[in-house]
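Removed from the display is one protein chain of the complex; every other protein chain stays in position.
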Amino acid sequence: LPQTALAAWTQAAFDAKTMAEAMKALGAGAPVSSGDVTITGPDIAENGAVVPVGVSTSLPGVKRLAVLVEKNPSALAAVFDVSDAVDANFNTRVKMGQSSNVMAVAIMGDGRVLFAQKEIKVTLGGCGG
Amino acid sequence: MRIRAQVAGDKATVRVLMSHEMETGLRKDAAGKTIPAWFIQEVAATHNGKPVMSAQWGPSVSKNPFLQFSVKGAKAGDKIAVTWKDNKGESRTDEAVVS
Partner (left out) sequence: ALGRWESADAATAEAALYDVPAFGNVSLLHMTDCHAQLQPIRFREPSVNLGVGAMRGQLPHLVGQHLLKQLNLAPGTALAHAFTFTDFERASRRYGQVGGFAHLSTLVKRMKASRPGALLLDGGDTWQGSATSLWTQAQDMVDACKLLGVDVMTGHWEFTYGMERVKEIVDKDFAGHVDFVAQNVKTNDFGDPVFKPYVVREINGVPVAIIGQAFPYTPIANPRYMVADWAFGIQDENMQSMVDEARGKGAQLVVVLSHNGMDVDLKMASRVRGIDAIFGGHTHDGVPVAVPVKNPGGTTLVTNAGSNGKFLGVMDFQVKDGKLVDYRYRLLPVFSQMLRADPAMDALIRKIRAPYEAKLSEQLAVTDGLLYRRGNFNGSWDQLVCDALMQTLDAEMAFSPGFRWGTSLLPGDPITRELMMDQLAITYPMATLTPMKGEFIKTVLEDVADNLFNPDPYYQQGGDMVRVGGLTYAIEPSAGAGRRISDLRLHGRPIEADKTYRVAGWAPVAEEARTLPGVKPVWDHVETWLRAQGGRVTSRKPNLPRLIGVQGNPGMAV
């Protein structure tokens, strides 16, 4: 495989503590909440170390999709480059140390930065009916 | 890597399970010594040799990472290859045939 296929890794974005800082480090603007971006994930994590999340958008012209976990030591978990050859729809699994908002961000070709978020609860477990 | 690529309508759903520690660099071992960061940073995929997606990952991605995406126009018999590269410079590529 040509190594050129791999995107250059952006240290500053993965050091960022907040969504806004991470976007800035990726050269993107301030994120605006949008109903056209979708974040999927469980309401309660079955295992905080392995939380399935999905990011997607149906908007045309999306360049990148990112997943962030608000309360993780570094907010940014992953950035996906969207090409014409793939759907703007990616799923992965992330670590979460505590209950937190999880965000999907779409960086658009026209410079807009749109996001959606949902709360995922991480609990100690036990009990039951 | 375990890669499963299956036709779903006019595209193929690709699911990948990678084998990697994804160590954050924030954990300590039993002796109290920090375990160094060791995680996949870059991921890329090709469809019949043509690059279709790439990604940057941080240490928040889970151990033994999972990735799912859909490749437009991929048909049975096509080849999907996935490559990862970690922060130590190690890398791995595996390939699967779309079924």
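The chains carry the letters A and B, assigned in the order they are written, with residues numbered from 1 in each.
The rule is short, and it goes like this: a contact is a pair of C-beta atoms (placed from the backbone, for glycine too) under 8 Å apart; a residue touches a chain by one contact, two chains touch by 3 or more.
Computed from a predicted structure; not experimentally measured.
When the full complex is taken into account, the listed residue touching the unshown chain is B:17, out of B:17, B:76 or B:97. Within the entire complex, the positions of chain A that touch the omitted partner chain are 42-47, 50, 52, 99, 119, 121, 123-129. Take chain B: the residues that touch the chain left off the picture are 2, 4, 15, 17.
Simple rule for what comes next: only the chains that are shown with their structure count from here on.
A separation of 16 Å divides the Cα centre of chain A from that of chain B. Contact residues on chain A toward chain B in their complex (touch as defined above): 1-3, 5-7, 9-10, 13-14, 49-52, 54, 69, 72-74, 76-87, 89-95.
The touching residues of chain B, counted against chain A in their complex, run 11, 22, 24, 26, 41-44, 46-47, 50-63, 65-73, 81, 83, 85, 93.
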